[in-house]
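The block underneath contains the structure these notes are about, expressed in structure tokens.
Only one protein chain is missing from this complex, and each of the others stays in its spot.
A, B and C are the chain letters, set down in written order, and residue numbers restart from 1 in every chain.
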């Protein structure tokens, strides 16, 4: 008989839906010690939406104020799916209430905030997890395993590109994603944070950056009146336009602690690329390539063996021998976007069980935001910036 | 408030798990009129396993005998996930009890059986569905849409290959899949039925076939004592070996009613291919290619426009404009194997609501088995066989 | 100082051009003992064209009658690029005159003819080569090497497809390619012969076949008056149409001497496929895949090593360690269609030097036509045909 663990979620958009699905079903596939109870959901506005979300996604109760939710005694885990600008305050309050925290990425708007969150977590002694979900795609977890086994040797290069195209229409409305104070930045935050997290995970710490960013569409129509705080719009756009205060694209070059040289291209203006989270790692003994749009495959080069036979091999990371994959459907029965959330939920619950940590956590999140800030500084000051300049 | 609909499932293996997941969660993503209740599960042996399955997958009750289950008044839908040789009897009993039926493929061992099932369904006036799940992969549904719109013109060729490699080890145990009386055949039934269903769906009716089949490994070790009737083994294999009575591979060529010429290669001995369900359709105005191992993409050739620009384009069938995809995660947030089961569950529930049919049903299943039997006859009599020879 | 070797070529179309280029330049890349002299060119009609060809391609002289050419004392090598129906007579005459012969494929219209050619060659003791050029693409030669080293183990499957689309327009003129008496057949001869040759080379001898063929466009306009015997047309088509007497597509399944099961799909009606010469070989220890449209790559699966790392690797067969490739431009400096003709020319000249044979020769050509005839018999008699039925 599993122990119940009560979850309170803040946010009811895209991510709230993905998390709910995972909490409710994780034990079908992974044998955790806990039975998650979808106790309560909270968000700042429009209780109608909250109610609808709760019913459809299986949450027992709506709590209008997140401050109330994080303080409730019957909540064991706070799951933060709110927009980035709210992460810090929710996280710190939840930590101070001793809740374990499952938090969406990016960690926060600033390095200072993110560090504050990590400190609060340490002080509270809670289990905290930052949901850079791509780490738990089986092919990516396999990449990590190969690198840790030394199969790539000395790493010379990281090449990351995270390309989307969903905002190329100049009349796409100015949701919170286009407001610096709410999102921190554009693709540099949303997509860049994923790339930086993966680079830190797979290639090592970044020490210096230099880059440029762009805003191609300077203003956008305000969202219609039915758009909520946490949602990305809906209803028609208003006639009135307002300035976009974030980047539409940010490209940078990075130096790594281990001597590797890397590139990072994040944009929402790469026509035809939908969720093109693509990386390559080149080392002295091998190489790796991954692209999320075909997320079940890892391309792996092994420089062992006769050189006439070298080549990138396509590993379908879907068998019982690959990380996480054995819990699912079997060889070649490919997984999708949602599955990595189940993996995160299972690992998180196991971390709560064991009292050990789980990565990435808010320390990772802070390190990531530090790089992000360094890049912004580089773009604005038109010079190479050492990461340690950001304090 | 949704109406409850009570499901009784027979079978608790791989498919039982996939169906359970879909029934339990379909309304998170699709707005059906019904709330499926996972009422009861049944299978023939080992009640311990049944109990474990029920608990993990959320079924309220275990009913040891399927005969009891299909007769229960509180069951609205019978979901058949048992091995192929049991399909006919379960289906007919369920139909006679007026249950709607959601049945795994292939329909049955013989065309006569399958026809009997379709007749029973017609007589009972039930909603019946045969779960050739690949029809409801968004990229495949998009292929259908393009063909129906005439975008391929006259169809000249179907080229299907369904390649796997999971039984290449000569010591893989002799589970029911290798016994003709239980499975009907080898990959010709398991994989070939999917290909034939897709060919009928996308390219038209088959009128004649000629082919050959092979059994590469003539005998295999008997499964260990813990292997159940419905499971695919487990525990160690016994030392004793027994003959394989099905094909390991079956390749055939087919003539279509519309004049197209097709090929179908089904095998479990294609090293490195895991779930390589691959088809190409060539027409006078365009072409299509799909491969399940990268199931989110459809390759589409449109012969409209300047010929210097012709080429197969990769459509990521993951946006709100593609069949089913809008219910999920968004552009490039790729789907996996499991999602098509949700699509089938939603369409099935909607068919029950509306009283209209759903395809493929048992008539499709019978047509498919008829082709399968014709191919077997061709292999054994070493000649071309007209489909109408099978009665 | 290289010895001169005088070439006489019969045919001045596409193939005449490719051969001329190779003869003239082979020693830039390969160190043969001979300096080929482009002595004389012959074809049956329109001396104007012959003269133009000779000037542009560097042939010293035009000899109107091929009978004269093959009898000339100063000719050492006869290069046959004429249409298929003329191969037999030219070949036998050349052999009887003691010329070494470099002959385009397919060998002949019938097995009897092809056997006669091989017998004539044996009797004359000449070096004879049948130009199935794809064997000498570096990636294919590498495939052969891997198979000969046992890297694939027992071969279970050959899957070949040779797909083109150049005649899909119903008004494409009725050139000799559509006349059974001149071409032997349609894609079954032109493309199928390549596939069968590659299958025999890589997977072994074929013992039985069963298949179907189709002619989608039953008649075509006669070519304009300026079309020559050996050319594929030109000028406008006449208004008059005449029946097509060859297949537009031919698909068959084959049994191999070593127990493998194979499929062969040849068509000129695969929209969007230009020169899609594609094969897969599946064995107990590995697999291979090749496609001519990306001819520099060989995909190779090696089942040695941890199974979690298995996958088809893309080998760019362009380095000094790959067959033929070292003579050219260097790693990743990819080769094209023409290069394999240089490889054939070099190997042929070396065979003349050493007096050893070269493959494929006319014996291979006859074996190939034998399979082709068996398939035709199978299509027409609607039954499986054993190869040994063809005598």
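A few comments on the model shown:
Here is the rule we use: contacts are C-beta pairs under 8 Å (C-beta built on N, C-alpha and C of every residue); 3 or more make two chains touch, one makes a residue touch a chain.
Because the structure is predicted, anything quoted here is derived from the model rather than measured.
Shown chains touched by the undisplayed chain in the intact complex: A, B, C.
When the omitted chain is restored, the residue from A:35, A:89, A:122 or A:255 that touches it is A:255. Among the residues B:322, B:343 or B:363, only B:322 touches the chain that is left out of the figure. Contact with the chain not shown here comes from a single listed residue; of A:270, A:317 or A:387, that residue is A:270.
Note on the undisplayed chain: of the listed residues C:179, C:193, C:318 or C:378, the one touching it is C:318. Looking at chain C, the residues touching the absent chain are 14, 17-18, 20-21, 24-25, 27-28, 56-58, 164, 166, 273-276, 292-297, 316, 318-319, 328-339. Where chain A meets the omitted chain, the residues involved are 156-157, 159, 161, 163, 165, 168, 208, 210-214, 216, 249, 251-255, 259, 261-263, 265, 267, 269-273, 280, 282-287, 301, 303, 310-312, 378, 382-384. Against the chain not displayed here, chain B makes contact via residues 142, 146, 300-302, 306-316, 319, 321-322.
Heads up, the rule we're going with is that only the chains that are shown with their structure count from here on.
Chain A and chain C have Cα centroids lying 54 Å from one another.
Chain A and chain B have Cα centroids separated by 35 Å. Spacing of chain B relative to chain C, judged by their CA centroids, is 41 angstrom.
The set of chain B residues touching two or more other chains comprises 273.
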